[in-house]
Every structure is written in structure tokens, then in C-alpha cells.
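Note that this is a trimmed complex: some chains were dropped, and none of the rest were shifted.
We call the chains A, B, C and D, going by the order they appear; numbering starts again at 1 in every chain.
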Amino acid sequence: MLVIAVWQGLVSFGFAPAVLLPPPGFVFSRLLQQLVTWTFQQEIAATLIRLFAGFAIAVVLGVSIGIASAANPAINAVVRPIVRVLAPLPKVALYPALLLLLGFGHGSKITLVAADALFPILLSTYYGASTVEQKLIWSAMAAGTPRYEILFKVVLPAAMPSILTGCRIGLVISCIVVFLAEMITSTDGLGHVLVTAARTFQAVDMFVPLITISLLGLILNGLLGVLRSYLLRGFPEA
Amino acid sequence: MTSPAALARRAAPVFACIGLLAMWQVASLALKNDSFPTALEALRAIPDILGDKEALINILASLRRMAMGFGVAVLVSIPLGLLMGRSRAVAAFFNPLLMVIYPVPKAALMPIIMLWLGVGDITKTLVIFLGVSLPVIYHSFEGAKAVEEKMMWSGAAMGLSSLQRLVRIVLPAALPEILTGCRTGLVLALITMITSEMIARQSGAGNILFNALDMGQYDTVFAMIIIVGAMGICLDAIFERVRARLVRWSEPQFDIPLSFS
Amino acid sequence: GPSWAQQTIRVGWTIPAEESKYWMMRRPAEFPNIGKAYNIEWTQFQGTAPMTQALAAGALDCATQAPLSLANGVVGGNLKAYIVAQHVYEKPGGFSVYWAVMNDSPIKTIADLKGKTVGISVIGGGTQGPFNLLLKQNGVDPAKDIKLVEVGFAVSEDALRQGRVDAVNMNQPFAARAEAKGGTRKLFSLSQAMPNIVHILEACRADFVDKNPDLVKAYVRDITSGMKKALANREETLKVVNEVLKAPIPVLETYLLKDNDFGRDPGAAPNFPAIQKMLDIYAETGMLPKLDAAQFKHPTIVAPLE
Amino acid sequence: MKPVTSQLPASKIIEIDRVSQVFQTSARKDHLALSDISLAIEEGAFVSILGPSGCGKSTLLYIVGGFVSPTSGAAKMKGQTITGPGPDRGPVFQEFALFPWKTVLGNVMYGPRQQGVRATEAEAQSRALIEMVGLKGYENFYPKELSGGMKQRVALARTLAYHPEVLLMDEPFGALDAHTRTRLQNDLLNIWERDRKTVLFVTHSVDEAVFLSDKVVMMSKSPGRIRQVIDIDLPRPRRRNELLLDPRYQKYVVDIERMFDEVDESGSAV
């Protein structure tokens, strides 16, 4: 609400010309108009598929690598330097290579999303898992849990707060990157709608996908919040 | 100090890097793609870049922006995150706000940002700031939420005001978690340092990279990527030292490796 | 001294074909006024569209533009601007942006493109007007009959060779590189749609020009002389371009300022009739409403200026 | 030697007035932890709370500390309704709640420094307290490097260090061996007799309660209620070995233990 108020204020007091920043009323009415059209729904669907697939891959890889390297010094010795090198690389620079390897469809964009969302999740998981209270692990071991199972039965749940924080950051990054990928090489998706509108100065149409991604972020974050309070119901902070 | 095991641990990063480069070399040879040069080609291009005084100045300019963005982000995000973690009202206010702002790609907002801030350093520093602040805010937020209640109570009983508790109890107690956020932030700072120079370019490391990309000079592109990777390792190593010193008290004392046997 | 002394002009530029501006950037000493009578604040952009936005936002005073992006700014962004100079165009007999296919491709004519995947550097960009026109003339509906994907010029050769696209557009210097390697052939070029296509020109915000006519005049004068220098001294131009593009001189040597390159007007004069023709094509293919090129013409401030 | 007994006309420093506490649990909606508790504590009194595990002793202490506000009713300190924690009421928590980023010395010095005591002075006082609780030599250890009983003693020293008017102690000797416990009981009694602090003391040991207190509050469980308040009418200062031979002391212990058996209705044997 506040965002919209500030936005309206900026427009009404002339801080930004309407051609660059259209009034929110226009944008929202266009959004409603667009939402019911089949083409726009398809664009959203394309973006969502990439977003979820990329994010899901990042979560699975990030959590498993993070936990494995926290649990095992040998794996850690290998993973740690690799992460140090790969994490700060600007993945967009690899995008042209990805395009040629995986084509212009979902594959390259999903990979880019996964590559960018991976490291925040991995790092959070690693730190969460490496600070698990040792006596929890001891208790489980003494109860006869095999070592590899400890990862799923103790380390994973105990590191869950940290993992979910990483996921929240990864999710936001996924939203940004999926858009960026669609903007760089656009054939469909919300990013594509945005660039085409931007190139032709259709300010209202440009803001419709922006608002959509904002709302998507808000909704997804809300869902993550619900998931969080469910998964962490036993933890003191929940 | 120099037992074989310790030496192996020291050398592991070197081996990992060599391994990565070797994998890259093999992959690029197998793919035979102009836009995916071999590791050797990329390595050969590094001296060209680093030998060029102008390029060095460019890279330093980028690093300066990164340091600015990172510094300001840390200074702003930690207090905000901690406040959010300790006050439901603040969290209820900022949480949706941030979630509306962050997912919007900054590249898309360029026209408006340019309108207010021009195309210079401020815009790019802002983009870096936004990239860094995301993980720092959320890790501080969750870290502050998880601070043991009775520690807060102890502080309150000693007469600490809520602000003092925030600084003197929540901050140190959440520090391990905050530093995790800062480390992710550091990674994102490097990435956004480069990508912030994608659309509006001035002197900078990203400028070198994206120009080479536009020109199809892929050995330079990948040489720049290696350089950024190397900067990442250095910054990370420095950060890790600082972290180890700050949160020694929180390190687990016993360690049973959970080997997969 | 003149009223514009020590004023600054904010200029946007891009790569790869603005030799006169590259000269001004890299050899300012050759221009008596730059850095002394007036300053230029250079900002590089990725492509012309962001610069149009920057002009509309008032973040730039002058910038490299393509006719389409400028026209978009006018129609959608309330931008008022003058075309003060021209960088490159397609001179007859010189290089023209073309679509290539592999040698062994079954695609022999434009009509064969039906049902194929076709790469274009920027969807909705400047080349798409003439491209659409040619396709329509050959009975191919650009919206329905082909699958259009965005492929930047830098990767187009690879994309074609990897089979990611069936046909793709080629531009210098990548075209020269691909031709040297062989295995591809030209399917059709933009010059088939119209001659003298203007690719890149220089535009300045009208309000800025009206407020600082002398300043802009000096700028245009330097562009004109820069173009002269670029054409007169190819050896040095190769060096200048190498410094800016960081492309090796041997690569530039294969095409830059040769017959297989774009054309450059010796006085950097904008070709307004050609621009008008392009605007007409954009109107015809439905990309823009009808526009009059005359609105971009300043009565006095336009290259060549001596 | 000044006899401090509950018979002295003293003002009520803490008044707990029909306090109830309901917790929301994930299992069932509401869980009544304290039901209608009323209790007045006189200034300078040593009051122990006894009761079966889970009867709400800690919760009651939290309410007096101002950490938790009761679902209904109110707790008052010197006539003022307690709305939050303050340095006049110093808690020693059952879980210690040491600051893990500070050393033993850092933890103990924290309170005095907060109260504005000069660093050198705070350090001298803190070192004396650390020595009193038997941790000399461990000043620079971090909490994670201490044993359970050592942590508990640090927690005790940390609270004593800033001289709160009222001490709220939740099983402060629970993790200590008999010997250390006896020594610290004596130290606590000395401090109390010297400074006339008011002490609210949760314990599990009937013996300890009788030895230390002017008053023993007996609680029962599910929901937590006050079952009985027993005045301990024994002379002070008390010496453990003298007291052990005192038949009145024996009687108090036996009586209260019997009461305990009546009170505790929970659980079953194998």
C-alpha cells in the first residue's frame, strides 16, 4: 500500500513524467485487463515454470551440497574452494554459452536461475548445518541412527531455520534472474513483455509485468512464510 | 603445523581450482564452441587485461563502487534486519515492502533510476547496495528472531533499554547468522558489481566483460570471469578470517565427521 | 570566450560503429575544443534503446540512436530531439546486414523460411521493419509462419552452426569472421528492402540544443571532423577502434572501412530521405504510426559543420 | 547479630494479586499454567517456592521479573504494577542464559558496567564474585568451555554482581554437587543477611528451602496453585550443622515432605 502511495505521490507531484512512471491506477487497471487474457496468462506461465524449476533445482542442489560439505571434511575440502570460485561469478556472462548449449527455450533460463539462486541457499545451509548442536547429533547416533541418516534426521531439520532463510533469498534472486534472462533473450515470458514495452515506450505495459513479478514475489514469500512457520513450529523463534 | 594432512588441507583449494580449470578445458574442447573458449585461451588473455593500465583503473573503479555499496548496505541492513527481528510491527511493515521491491529487476527500472540519479556511480552503487542488502537484512532478521529469549530478559533485568539490548545483546548473539548474510552479500556484491555495468557502462570491470561479450571476444570474457573469481577467493578468504575472529565463541567444540560409510 | 566555455555535454555511445566519436574519446588532443572549451561526459550503453530512455529521462544530452529507437522515444516517450549527424549506413555495394543459413540448408529462398526458427538481434529492433517487409513480400507472415528468437550478433554464427536457429542475421565484424571460416551462405540482405538504410545516427535532446546551441554546434563540428579523420587515416582509426572495442587489429583489418563495411558519409551528414523511407517502412509494417522525418531536422545545427 | 524473621513488621515489597497464566500450545489451544495465584512478600524476606516439576514456579518468577505479563491479575513491586524487567529485580535463570560471546569475567562484569560502575572497580568486584563461586582461574573461559555446574555459578555471580534489590532465583544450585551447594548456600545467606535483600527462591530441595527461608510457598500442579504457605520460625543466623540437630528443623522438613506427597497427584509408577 505504502509503495503505491509513494508511487502515486511521485507521479502526482511531478517527480517523474507519466511516460516513465505511469500512475498506479492506470497500471493496475491494465493489469486486471491483461490478467484475463490468454496470451498474458501464457507469458506468466512461461515465467513461472522457469522460476519454479530453477528455484527447485537450486534448493535441491544447494541443500544437499551444503549439508554434505558441512558433515564431511573431505567433501568440504573439495566443495569449499569450488564454491569460493564459482559463487561470485557473474552468471549472466555465461548466458550466451548457456544459450548455445541449451537453446533458447526453458533450459538455458532455468539453468541461469538455478545457478544464481544456488549459492545463497548453499551458503546458508552450510552455515546452518555446521553449527548444529553437537549433542543433538550425539543423541541420534546413540539411538542407532546410521551416519548418513543423521543428515536427514538431525542435521537437516536442525539447520532448517537457516536453510529457509537461504531459500527466501534464493527465491527473490530467482525472480530477478528469470526476468533478466527473459529480457536478454526474449521470446516469451514477463521479461519479454517488459522489454518489448520498454523499447516502444509503452510505460503502462512496461509496469504491468513489473507489478506482476512484485505481486508474485509477495505471494511466494507469503507461502514461504506459511511453510516456515509450519516447519519450524517446534523451534523457539517460531 | 606442516603435517601431511594440514598440507593437504592447505593445498585443497589449489587442487580444486586446477580441477575446475581442467574440467573446463575438457568441456570446451569437447563442445568446440566459439563462445566457450578453452581454459588455456582464457588464461592467456589474463596478462593482456592486467597489463593494460586502463583496464586496471577500470577494475579498481568497480571495486570502489563495490566497497561503497557493500559498506552502506551492511550499515543499513543490519540495524533494519535486527529491528525487524525484534519487533513484530517493524517486521509487519517492512516484510511486504521489501518483498515488493526486491524481486523487481533493477535493469527494468533503469529509466526511472536514471531520471533521478543519472547514469553514473550513484546508480550502480545503488544496484550493488540492493543486491547486498537482501541477504544481510534477511539473515539479520532471522538471526535476531532466534536470539534466546532469556538472554534478552537477562539484559533487560540489568537495566538495558530496548535499543541497548538491540546493540549489546541481539547484535552479538545474532552475529554468526548476520555474518552468513554478509558472506552471501559479498558474493552478490561481486555479481552485481559486474551486472550493474551491463546496460549503462562507464569505466569498470563489467564494462570490459560486456564489451568483450558484445564483440564476441570470448577469451577476454572468460579471462574477466577468472579475474572476478580470483577476487572472490581473496575477499572470501579475508572475510573468513574476520568471521573466525568475531564468532570464535560460537564454533561447535566437538566434531564427529558424518562420513558416508 | 564563447558562451559555452567549460560547459559539459553528456553523451551516450555504444559499440561497434561510431568511429568519429571513438576518435573524440581516444584522441581528444586532435580536437582543439574538447576538454578545453567544453567537456564531454561519456557513458557507454548496451544498444540504443536504453539511450533513448536516458534521453527521455534527461540523463543524457546527446546519444547514438537508431531511427527506430528514436522514433519510439518520440511516439511513446514524448522525446523531442534533433538528428545532428549520421554514423553508418548501408551504402550500395557495401555491407548490408544479411540473414545467413548453412551451406547445406534446404532453405534457398525467403519463402522457404516458413516454419523455421529464425534469429534476429533484437525483436522489435531497427532491422525488423525491413525484415518483416521482405518476408511479407515473399508470402511469409512474420508473426505466424516463423519462430522468431532473439540472438545477439555476437552469438549468431555459433547459434547457426550449432543448429539452434535455421537462419540468423549477421553483422560486422562477426560476418567477416564467419565468412572467413566458411560453411554459411547469405540468404537475403536488408538492402533488398531499401538502399541506404541508416543504422546509427547522432541525436540530441531538442530542449538541450535550443538552450545551448553553440555548445551543440561545437560538438557537431567535432563529430564532422572526427569522421573526416577516421576516413582519412585508416591506420590510426584501426588503432582507435582497437582501443575502444578491444578487438584485435588483424580482425578489424579484415573489414573496417573496407568495401565489405558499412558506408560512412564523409561529412557525417544525416540522410533524411532515407530516414523518412525507413519510418515509412516501420509505419507500413505496423511498428509505428506515420512520422515525418522533418521534425528531427534542426535548421542550422546538423552535420557537416566546419 | 540481628535476627531477621518474618515476625518483624515489614512492608510488602512484592504483591502478586490473583495472577493466572494461560499458554497457547501447539497441541491444545490453551494450557493453564498458573491459576489465581496471590502472594505477598515482605521486604527483606527470603521466600522459597516448592512444588512438583511443571507446576509453574518458573512462570511465576517470570511474571515477578516482568518478563511475562500475566494473562489475568497483576504483580506489584512496591505498590507499582510490574510492567517490565528492571535492575531492581535480578533473575538467575534455570537455563543460565549466559552471553556466549563473553568470557566468564565479561559475563559477570556486564551488569555493573551497565549500572555505570567504573571498569577497574567492576572488574575487581567481579573477580571477587568469581572467586566466591569457586571459578578462580576460569575468568577467560567462554561459556561453551564450562561444565554445567560452572555455568550455573557464573549465572549466579552475574546476577549478584549488580546488586538487585530483589533476587529471583530459579534453582540456582540445581546443577551443583552437595559440597559446592552447601558453600554457596552459606555465601548467599551471608549476602542476604548483610544486604537485607528480598529473595524469591525456587528450589526442589525441601531441605534447602527450610534451611534458607523465612517462608516456604508450597505449590500444586495442573493448574499451578498455591497450596500452602509455611512460615519457617527458626533463629538466624543459621548454621547448617547446628540446624541439623534442631528438632524444629526436622519437623519442618518432614511436614513439608508429607505435604509434597499429598500435593503431587501426577504420574504413575512402572
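Note that a contact is a pair of C-beta atoms (placed from the backbone, for glycine too) under 8 Å apart; a residue touches a chain by one contact, two chains touch by 3 or more.
Here the structure is a predicted model, which means the values were calculated and not measured.
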Subunit counts for every protein chain kind in the full complex: A x1, B x1, C x1, D x2
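Just so we're on the same page, only the chains that are shown with their structure count from here on.
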Lowest number of touching-chain links that must be crossed from chain A to chain D: 2
Chain C and chain D: spacing of chain centres that average the CA atoms, whole Å: 82
Chain B, residues touching no fewer than two other chains: 33, 35, 111-112, 115, 148-149, 198, 210, 213, 250, 253
Sequence positions of chain D contacting 2 or more other chains: none
Overall pattern in which the protein chains touch one another (line/ring/star/complete/other): other
Interchain contacts, given as pairs of chains that touch: A-B, A-C, B-C, B-D
Chain A to chain C touching residues, read off their complex: 17, 19-20, 96, 99-100, 103-104, 184-187, 192, 196, 198-203
In the complex, chain C residues that touch chain B: 10, 12, 15-16, 42-46, 50, 53-54, 56-60, 152-155, 157-158, 162, 173-174, 177, 245-247
Touch list for chain B against partner chain D, complex: 148-151, 153-154, 156-160, 169, 172-173, 175, 247-250, 253
